[in-house]
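Shown here: the complex without one of its protein chains, the others still in place.
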């Protein structure tokens, strides 16, 4: 995507009928192709500004709230960086330090924190059927607050990982591909293998594989998913991926093995996850606070996982890919054999060879999030980006 | 208070002899009538600026420290929003992550964190006789630091809830009334019922009812307080309220029942609290770390509370108010029957009908706090507000 800044703006101006303004970003498959392109283009432009020490500040004040119901390093700092880049101050909503336990409704809390808030980012990926529902509940509450005049602006919501999708991850992943292969057009016909991989830990969320198959099938790629029997993702997301390719002209299929998926792949994304049915069971046990049940489930699943230790991204397997040179991807942190565990998702030498592209992949996330914020809050991002460029205010005052 | 911005500034300029500059805001009854009016007017002006996308930034750098010794959502975010609106960065003083346990004196800590700090907000409402005392101790420490030249400015202190008063709450409540009834003059002769209400939880602070009777008696309103026998607030605050009406021309009385207080009321504020004597006992037990004693006290008090389940703000009770249409108020979160508990302070249908005004009431808090900050730090707020309006810098760069 070796575009100059003016070309980025030109491309932005060519997009039609995008409606990102004042819309939450929860699932990539709720967005049009042009809307997704708009996110990528604005992210590129913001990266260009930062690389060239030009200020992207478009808020003079305002809060960007983060609500993490699960641990996070990468996404937490990406969100913080994105907010700061645009001029918003991070305020973490730590449910332990709040009075929310009181039995307060989501409608109430959402409005109480939002009087001077511009953006809210939410990670809620622990319970199947909960995260996405919760994010929408917050959204409905904010709509209520805005419509009744309680809020003078409607804070935008960004999904920082739900039970269904992980759009800031998959969009960063995809922007990495665009840059790696030169353009979004170049990705047409490229084969991606999104495969399960063995991990000695258990219960990893489904949102990454689901996010990847839900997004990568939008732009004419040939996507294959592979996993051991029983390790299904949510069936509805498989359907979404299948429908996507009908529009985009690519293909989507379930391969029978890691080998089959890797064969001739341009890109491989081997990553562990817990089966959809296990996540359902786990959600039930978590809600019932059934510690013993949870322990039993974990033991059962780990034993089950151990049957598939050969689902490891080894040098051998990498040789099956296109010219043995497929791009290896991971959302990080990976379970690296001999490094973070005895045996895991990927052989250490493979990981080492791909360290630079892997970190680069992660580096797009702050800009993707900043782009989601900017597109939510500004009706005409091209105009704003043009203005920022022309003002040419230094980020660091040299 | 449908004033235009210039009228707000005009009214500000008419106020006489206000001395808010470089004075902490701890108790409303330490402030003159004009000083309170000044807080309201500046808060309105700041709200106007935010509503009209005009920047209120008057600090280029500087910290606003928050010190919460008890949980908080509303006040935490209000304080953060207020600081951010003016250009100060929040820095939370988390006593668990600090070295304060070491046996360090308040004088030392207060100065150590204040070298580049402009404001300090403190919530300390757990122990009777402690919160207000602690806030003053911090203030004395800062006076010492400023007088001896250690600090080049004296950070201002805002009481974010003490054992005695909750001024950011009561002032926001009152600004809500001013707006709801059209002007501060229109509030003269209006009847307010500040009443105890049943809650299945125990130990709620006294600062809200005390704050309300201490403030609402300042502007010619007819204030009635009602609570079951034994549920007294701190006697000194009752005296303050009685004295207030001698100046303001309103009235203050203790009604015998919720019904009596509600009768013909224009405004009702039913809210649970723990009796003053219980809070004293609890403070003693907390200090002695007497877990068993605390459990016993809780059991005794909950049993006691249960005798007064009919102190609930029901539709029936609301009918007793002026035309059955009194404004229902609460500091939130409320114990709503059938929602947050089986039976609580307010019937769900009453709460639902008043949801919008209730949330609006809460929405004034960030501006009240920002106004307290601004009035503490700027000698001539009218001039500053005039300047901000004329500069007309956009908060969000459209």
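Going by the order they are written in, the chains are A and B; count residues from 1 in each one.
By definition in this document, a residue touches a chain if its C-beta (ideal position, glycine included) is under 8 Å from a C-beta of that chain, and two chains touch if they have at least 3 such contacts.
No experiment lies behind these values; they were computed from the predicted model shown.
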| item | value |
| --- | --- |
| Among A:80, A:171, A:279 or A:297, residue touching the chain not depicted | A:80 |
| Touching residues (missing chain, whole complex) on chain A | 50-51, 55-57, 68, 71-74, 76-78, 80-81, 84-85, 87, 89-90, 332-333, 335, 339-341, 356, 359-360, 362-363, 365-366, 393-398 |
| Positions on chain B contacted by the hidden chain, ascending | 57-63, 89, 91, 93, 97-100, 102-105, 108-109, 111-113, 115-118, 145, 148-152, 377-379, 384, 387 |
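What we mean here is this: only the chains that are shown with their structure count from here on.
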| item | value |
| --- | --- |
| Whole-Å gap between the CA centroids of chain A and chain B | 41 |
